[in-house]
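Input: a single structure, listed below in structure tokens.
== chain A ==
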Amino acid sequence: MTAGLALDIGSWVLMLAGSFFVFVGGVGALRMPDFYTRMHAASLTDTLGTILILSGVILQAGLTLAAIKLAAIMVFLLLTCPTAAYALANAARLSGLSPRPEQTPGKD
Partner candidate 1 sequence: MELLGLYNYWVFPVLLMTGLYAIMSRANLIKKLIGLSMFQAAVFLLYITMDKIEGGTAPILQAGNPEQLYSNPLPQVLILTAIVVGIATLALGLAIVVRISETYGTIEEDEIQGQDAE
Partner candidate 2 sequence: MSSLATHLPVLQVVVPLLTAPLVFMLRQHGLAWAATTAASLCAFAVAIELSTAARGGATLVYEVGAWPAPYGIELVVDAFSALLLLMVTGASVFALLIARRSLEAEIPEQRLHLFYAAWLLALAGLSGIVVAGDAFNIFVFMEISALATYVLVAGGPRRQALPAVFRYLVMGTIGATFYLIGVGLIYMMTGTLNIADMEMRIRDVSDLRPVLVAGGFITVGLALKAAVFPLHAWLPNAYTYAPNAVTVFIAACSTKVSLYVLLRFDFVVFQGNQAGHVAQFAMFMLPLAIFAIVIASILALREANLKRMLAYSSVAQIGYILFGAGLVSATGLTGGIAHMFNHALAKGALFLAVACLATSLSATAVSDLAGAARRMPFTMAAFVIAGLSLIGIPGTAGFIGKWFIVVAALEHGVAGALLILPVLAGSLIAVLYIWRVVESAYSSPAGDMATRQEAPLPMLATLWFVVLLNVYFGLQPSLPLDLARSAAARLLLP
Partner candidate 3 sequence: MVVIVFEIFLLTLLVITAVGIVRSRDLFSAVMLLGLFSLQIAVIFFILDAADVALTEAAVGAGVSTVLLLGALALTSDREARPKGRRLLALGVASITALILIYASFDQPRLGDPQAPVHQHVAPWYLEQTPKQIDVPNVVTAILASFRGYDTLGELFVIFTAGIGVLFLLADGSGRGARSQLPSAEAQGLRHHLIPRVVGALLVPFIVLFGLYVQFHGDFGPGGGFQAGALVSAGVILYALIEGEASALRVLSFRALAGMIAAGALLYTGVGLAGILRGSQFLDYSVLLADPIAGQHLGIILIELGVGLTVTGVLLTIFHAFAARAQKR
């Protein structure tokens, strides 16, 4: 019973922490001054946040097939999220967007 309770608490802590990071990422994407900083805020926190949330859900699921599937999704996200962020930033750089905030017109 206490082990179950500990698992519950652990998973909730992980999920809440994850939600916090995702939320921060959202605020960052809204409040940061230019494209690169916004993207930076969104991508980093998203990767961390989703992984924390998924770990929490895995703890909830226990040792089942669902947990293995969730772990697979986690690995997938670990690979794709940073790659997508890189590709996005690279595409912006190639299309001539300068990383200096004073030269980029704000998003209208």
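For anyone wondering why these and not others, all candidates are chains of the complex that A comes from, given by their letters.
FYI, a contact is a pair of C-beta atoms (placed from the backbone, for glycine too) under 8 Å apart; a residue touches a chain by one contact, two chains touch by 3 or more; residues count from 1.
Since the structure is predicted, the reported quantities are computational estimates derived from the model, not experimental observations.
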Chain touching chain A (counting every copy) in this complex, out of 1, 2 or 3: 3
For the chain A and candidate 3 complex, residues of the former touching the latter: 76, 79-80, 83, 86-87, 90
